[in-house]
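Missing here is one protein chain; the remaining ones are kept as they sit in the complex.
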Amino acid sequence: MHDPPATSWRLLRTGLVSPRKTGHFHAKQAKGGSAIVDLWEGLRHAFWLVVTFDAELADIALRSLRVTLTALFIACLIALPLAALLAVRRFRWRRATIAMLNALMGLPPVVVGLIVYIFLSRSGPFGALGLLFTPTAMIIAQVIIIVPLIASIAHQSLRELWAEYHDLLISLNVTQMQKMCTLLWDARRALLTAALAGFGRGIGEVGAIMIVGGNIDNATRVLTTAIALETGKGEFALALALGFVLIALALGVNLLIHWIGQTERDSRW
Amino acid sequence: MVSDLFPLTLKGAETSRRGKRLVGPIDLSLDGQGLCVVIGPNGSGKTTLLRLMHGTARLTGGEVSWACDTATARHHQAFVFQQPVVLRRTVEENLTYPLQLRGVARKQARAAAREWAAKVGLEPHLTRRAMVLSGGEQQKLAIARALITDPALVFLDEPTASLDGRAMREIEAILLQAKADGTRLILSTHDMGQARRIADQIVFMLGGKVHETGPAPAFFEAPQTPEARAFLQGDIVE
Partner (left out) sequence: MKQTLLLAFLAAITAGIAQAADQMRMAVTTSFHNSGLADVLLPEIAKDLDLEVQLLVVGTGQALRLGEAGDVDAILVHSRSAEEAFVADGFGTHRREIMYNDFIIVGPSDDPAGTATAETAAEALQSIAASNAAFVSRGDDSGTHKKELSLWADADLAADTFGEWYRAVGAGMGAALNTASGLNAYILSDRASWLNFGNKGDLAMLFSGDPVLFNQYAYLPVNPELHPHVKTDLVSKLETWLTSDRAQALIDGYTIDGETLFVFNAEPVSN
């Protein structure tokens, strides 16, 4: 059972995985040798966690979805009109705003987390709200992280569409609001892609929500922070299992949304 | 309604960009009878003149005035571009769009869309995406979309420049029908055949200025300036 690893996986060289119970995830015991075995164990764990509908896993996965989808919804409400405004309106700080959005796309989540943390801390300016270490704080951090991403991608496609529509809409003498609505509606498929990119960044994000959420069991623990926790305990197989669940979840949401977009297109066109 | 808009008067109208004058100064008065065709070689400023009149090119000098106030005049105009601009929607949604902007009820707008699709021969394509139509079909759609709000005046900037003969003939028929229905049309073209076929009035542009105007038959039979004469003979004029 405890054979030395046949393959030396330099970065993940883990040696022996000792058999032991794995926290309160009612997973099978992991026995084996190399990192490859860990991967295999991870898949097996993931499979059993899902088929046995592990209550805690379901809880964590749903919290991940709830936090990120709420953040995504709010972020879209901010980012999409902003992108449309940037596309149709020439105002003084337009270029600077666009450059800023592009730069903020690469905003390190950890820094966002730290700043939100300082603002929400009891000794910070919004401390009285008592939001630190709650899902609301995680949503706030994620909104800040994904708004620039969605706005930036959305702006790209809206700008192209605006170039196409510009003459017509100017000739029709439409209001600023009508311009924005027309662009947002006609570019909706591209905007869906922007939203999915935001969702991907949100659901897989760990740095910020770890700091502002605190990874509290049953309160603010989500898939990514649980993965970080299990990795910290050296429970690679369980961490991997959670990772596979996370990937499956992200893929599932993507497919679902594409499916909705698809049905819509079929019925219209 | 036509009498509400016309006469259209341009006094020393010009437009320039970065200090360079693109068009003008132009002095012109149009009574809006029938179909007015703006002709002239490429680069003579036909498109800019149309845009100046419509109010979508920046007037940097002089004035453009209508019989009524500019906003009202603008409300009763439409513009058709050389490259048809279609919305990324179905043919029907393209047609209802200007009506929606004017707050027309959905049901009424759809009825109007159906009627106009039939008039321009696009009824079988009503539920198709406008983007997949041929160039000629897209331009017919753009013209129908311009006419659907029942405008007093429609500008058409070289509407058939990139189309084949059949599409050109169909579009000319649509335009002549619109004229017969009382819509005034100002159309630019560099196709002399087209100008001879449909024009009631001619505006001849050269080098950013209006060089000669007059009723079409008189212009074609006896142009007043040597440049117009040369242009009609097919010589290169600048």
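Letters A and B mark the chains as written, and numbering starts fresh at 1 in each.
Just so we're on the same page, a residue touches a chain if its C-beta (ideal position, glycine included) is under 8 Å from a C-beta of that chain, and two chains touch if they have at least 3 such contacts.
Because the structure is predicted, anything quoted here is derived from the model rather than measured.
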Out of all the chains shown, which come into contact with the hidden one? A
Per the whole complex, from A:R66, A:H166 or A:R188 the residue touching the absent chain is A:R66
Can you say which of A:L77, A:A163 or A:A219 touches the chain missing from this structure? A:A219
For the full complex, which residue in A:D54, A:D186 or A:E235 touches the chain that was left out? A:E235
What chain A residues would touch the chain not displayed? 11, 13-18, 20, 22-24, 30, 59, 62, 65-66, 69, 121-124, 127, 130, 132-133, 214-219, 229, 231-237, 256, 260, 263
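What we mean here is this: only the chains that are shown with their structure count from here on.
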For chain A and chain B, let me know how many angstrom lie between their CA-based centres, rounded off. 50
Please name which positions on chain B make contact with chain A in the complex. 54, 56, 74-75, 78-79, 81, 85, 87-90, 97-98, 101, 127-129
Counting only contacts in the complex, chain A reaches chain B at residues 161, 164-165, 167-168, 170-174, 178, 182, 186-187, 268-269
